[in-house]
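After this line comes subunit A, so read on.
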Amino acid sequence: MPKFTRRRLLQTGLATGAALATARCGTPNNPAPGPEVNTNSIKDVTLRFIGTGVAQINDIRDKAQEDLGFKIELKALSTEENNQIAITQPGQYDMFDGEYFSLPLVIPSGNLQAIDVKRIKSFDKIASFFTTGDFNGLPVETAQGTAPIKVMYLSDQNSSEFSATPTDWATLIPFQYNADTLGYRPDLVDKEITSWADLFDPAFNGKTSILDIPSIGIMDAALVVEAAGLMTFGDKGNMTREEIDQITEILIEKKREGQFRAFWKTFDESVNLMSSGEVVLQSMWSPAVTAVKAQGIECVYAPLKEGYRAWGGGIGMSAALEGAKLDAAYAYMDWLLDGWVGAFLGRQGYYSAVPENAKKFMSAEEWDFWYEGKPAAVDMVDPFGKTLEKAGAVRDGGSFEERMGNVVVWNSTMDEQVYLVQKWNEFIAA
Partner candidate 1 sequence: MIKLLLTAFFALFVLFLYGPMLAIFTLSLQGPDGALTFPVRSFGFYWLGQVFQEQRVGSFVESFQRSLWLGLAVVAIAIIVSVMASMAFRARFKGSLALFYLTISSLVVPGVLISLGIGITFQVLDIQTNWFSSGLGAHLTWTVPFAFLIMLGVFNRFNPYYEEAARDLGAGEVRTFQEVVLPLILPSLIGIALLGFTLSYDEFIRTSLVSGQYNTLPLEIFGMTTNVTSPALYALGTLTTLFSVTMIAVGFGAYKSLSRQ
Partner candidate 2 sequence: MNPDSAQPSRIVSSPPVSVRSADADGRADAGQMPTDARQGIVTEAAGVALRSVTKKYGPVTAIENVTLDIPAGAYCCLLGPSGCGKTTALRMIAGHEAVTAGEVLIGDRVVTQLPPAKRNTAMMFQNYALFPHKTIWQNVDFGLKMQRVSKAERTQRVGEILELVGLSHTADRKPNMLSGGQQQRIALARALVTRPQVLMLDEPLSALDENLRVRMRGELRKIQQQFKLTFIQVTHHVEEAFSLSDQVVVMNHGRIDQVATPTELFNAPASQFVAKFIGDNNIFEGRVSRTCRINGIESVELTVEGIGTLYCQGSAALNATAACSVRPDLMQLDPVLEDLAAPSTETNQVPVRVVDVEMTGYVTRVSLIVEATGQTMLYKARTTDWMGAGISVGQPLRATWSAEDCVFLPS
């Protein structure tokens, strides 16, 4: 496609719509291929992000724009839409804020470019289960599923093959992750929740929920059915067709029995379900629990005896990035790891990829509460000014080590992904 300048585009008058859109023509939709003639500065750059509502937060954008000087556009999507756009609409984004488990689908599309880890200043400080696969001897690395290290590296800059061992070329630069479990309303649930199996407890019939994102929901479901003794798996992170058949059959049966109240796709939906009392026990994300608490409603993030399901999120670059935009992208990633974002997200309960940097931006009390598992010395306030925890409270599940050290599965994309999605859809539709 020949390069169109803005004027040329208008002259050819492709569509009335194009003329109407002049108001925002300053930000080209398609980054022009070929070397940028105008290498003026990265200040003129606009980076367009796609991601989930978890980190597509306007406060982060404002701070980044202030610190970095270029423009950032955010688009908050559901996990599903995010992957969908990443794979099918490469022209719509410059930066992909996604999860590691989606990479087996996104990387083959060729829409992301390899990240030169040598250009990432804090790369060596990133939590080691991302970069090397081991973590202070904790069992994180033995967990099943698409653990980040399995899809962290590409064998070569232009390859779409994952490398099992570290190379100079990364797929995503991680910046947040967490260990997820079940959340519940202690005021509406009269016992302590200690096992994934409680999700199927008939006492909560019609009051539970599970998330409707196949790659994540299936892992929660697997933990539940395994804990309930309904079935066993060879590898929960990579099920066989038979296992998928069996687990969806169990799920459909539970659904027919009316065990579930609803399904959710984004963490705010889970917040609304929980805070409105529609659901009293559900698989949930950590910040969703804190968000429920921020509304003044009791909510517990249950440490379960079977362990946690973990996920990792990072930033990837569109294959089309180059020149000033590419520089801007690297600048952004450095900024991302620099600690401000880590602290910002940390105050909602996420962990930062570079905890030591995040620590610089957190108060000692905050660090102690969120990472060390110590009782809050003062009231804990989220980044939006809402008080989450009164002084004296302790984080559910305890310290960083206790939580991340107890991860048994990661969100995963399996070999039988297509089949899984089909069966999962049947479960949702049943």
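Basically, a residue touches a chain if its C-beta (ideal position, glycine included) is under 8 Å from a C-beta of that chain, and two chains touch if they have at least 3 such contacts; residues count from 1.
If you want to know what made the cut, all candidates are chains of the complex that A comes from, given by their letters.
Everything numeric in this text was worked out from a predicted model, so none of it was measured.
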- [ ] Given that all of 1 or 2 sit in the same complex as subunit A, name the one that actually touches it.
- [x] 1
Open item on the list: Show me the residue ranges of subunit A that touch candidate 1 in the complex, using the header's touch definition.
Closed with: 15-18, 20-21, 23, 29-30, 48, 53, 56-59, 62, 74-78, 88-89, 91-93, 265-266, 268-269, 271-272, 275-277, 291, 295, 384
